[in-house]
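Omission of a single protein chain aside, the complex is shown with its protein chains in their original locations.
And then subunit A:
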């Protein structure tokens, strides 16, 4: 791990009308770092994550990936303008997102979902995309389901395909928004296992999660978001067991990670 940040978030703000959801969040993500983003429902976790890849346009602050500002451009004269859809698309191709609701494309098979981005966006030749896509499905344990449409897959399987789809873009960073929250309890472990593997093999990740054991075992850093502000950050053990903020103590009071591995 080096100390040059891969992702730098500076004073990020977002309001929906008069509702101020993000009140100036700043943090950095180093290469291979895994960050857990925790917080009550409605604290702004999804909004923060979605501002990183411009699914929501921030109302203030900046996001820098490898030093390049996401979503905006400042020309030599100092004027800042929003990038076009095509330019933002090019930037988004370098960061992947995994959604709570999986969001697999229903008209494509598992493999079809995985190779769509590489072929359409990266221009990878179809044969190569297939080979690589099958390898990724193998990695998430779903090689046998390559030709199956999403509705024939369990929730856990769908989310693993979605992870393979995100990996297929060879992203610099992966964003996860509560990837196990829509799953039946017995399917959570298989998804967390895949994510734990990714974390251990040096994937840079920002993970919104309510899985305290996962946050403790997989994350280098956890941040606690409260009403649009990061009120606590640090190594999981420190943040979870000795939070300095009273609101953080309340949050973790009811959410001790169980003993044992996350998965």
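Everything below uses one rule, namely that a residue touches a chain if its C-beta (ideal position, glycine included) is under 8 Å from a C-beta of that chain, and two chains touch if they have at least 3 such contacts; residues count from 1.
Note that in this section contacts and distances are computed from a predicted model.
Trainee: When one chain of this assembly is omitted, its UniProt record names it as which of these: "CobW/HypB/UreG nucleotide-binding domain-containing protein", "Amino acid ABC transporter permease", "Pyruvate dehydrogenase E1 component alpha subunit" or "CDP-4-dehydro-6-deoxyglucose reductase"?
Mentor: Looking only at the record, the undisplayed chain corresponds to "Amino acid ABC transporter permease".
Trainee: I'm checking contacts with the chain that's been left out. Which of A:169, A:205, A:224 or A:248 qualifies?
Mentor: Within the whole complex, the residue contacting the unshown chain is A:169.
Trainee: Going by the contact rule already stated, which one of A:22, A:48, A:104 or A:188 would touch the omitted chain in the full complex?
Mentor: A:104
Trainee: With the missing chain put back, which residues of subunit A would touch it? List them for me.
Mentor: That gives, for subunit A, the contact residues 53, 55, 85-86, 89-94, 96-97, 99, 101, 103-107, 116-117, 120-122, 149, 151, 162, 165-166, 169.
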